[in-house]
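Missing here: one protein chain of the complex. Every other protein chain is in place.
Showing chain A:
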């Protein structure tokens, strides 16, 4: 059939009406795309403002994690007891040995901050499972979190951002935030009272959020987990924190690892009816049933500059078959926010870590550079 390609075929009432309609379809589709992408949805909480708030709180330190900026890589393995298979078909729980890399860190976005702070001692892990599967964890020594939602996290960061004039947060803003968030107030009170572990080695590490476990029979239940150390707990004297050397906690764990491996036992904690599984600010009672599923052995520490952990995003929603995120709103937010932070820092040149020239760690000569480590 002959086509109507000439301008006079188109420049008539019918043609112009069609053009307008086509323009409306194209414009409408573009507007829908813009809405989906958040450009026309100003009320949607996006990950970038949360990363911006972290950078605003602690400064922007190029090449470093925006949270838990100071850390140390570790290498080890995990031996499953087989008991965990009753709860989850995750291959980590088989009676087998799984290689693991990880990272000890302290909370905060300042990469050369002193270790003498009342803050999270954290352990992140990446288990390399058969057939390309991975399980990544990012755990804290405190079983609960200061906020329950990503919006509260953002508000908390903004409220506690130091005022450039005084170098300290505005007490009125902090007070106003705390008045709206009793759960954060309760957390702050807990942190002030609770003993701080004297070492990365004698701290317990908690999943913080609940996760959904599914076993081989298809039975699903929500649970948290904890890594309990074999090293006996000792308390850090909070009164003398400020007088401690800058890197004393990292140096201390390096000294322990020079003597021999460190061991933790992983237990899955099962809630009773009514225990909250979507609110990380709420602790579960101590007497909840625990199933010991395996043993984590950390054999050695390597500075981030030479180790396999620096360029790993410890996104806690990277899970094997048999484990899935719960409805806890922090989990999706952690994944989304970490991804933005990861893209930012990997796009910046890697700077030397605070421990790069620390004599507590073996000289780097003769060790393979980080890129040659099997990070997979």
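What we mean here is this: a residue touches a chain if its C-beta (ideal position, glycine included) is under 8 Å from a C-beta of that chain, and two chains touch if they have at least 3 such contacts; residues count from 1.
To be clear about the criterion, contacts and distances are computed from a predicted model.
*Asks:* Can you tell which of "Cytochrome b561", "Anti-sigma factor (TIGR02949 family)", "Peptide/nickel transport system ATP-binding protein" or "GSCFA domain-containing protein" UniProt lists for the chain that's not drawn?
*Replies:* UniProt lists the chain left out of the view as "Cytochrome b561".
*Asks:* Out of A:22, A:118, A:258 or A:356, which touches the unshown chain?
*Replies:* Of these options, the touching residue for the absent chain is A:22.
*Asks:* For the chain that's not shown, point to the residue among A:219, A:234 or A:343 touching it.
*Replies:* If we include the chain that is not displayed, A:343 is the one touching it.
*Asks:* In terms of residues, what is the contact footprint of the unshown chain on chain A?
*Replies:* Output for chain A: 1-5, 9-10, 15, 18-19, 21-23, 25-26, 29-30, 32-33, 36-38, 41, 44-47, 50, 131-134, 150, 310-313, 317-318, 321, 325, 327, 329, 331-333, 335-337, 339-340, 342-343, 346-347, 350, 371, 375-376.
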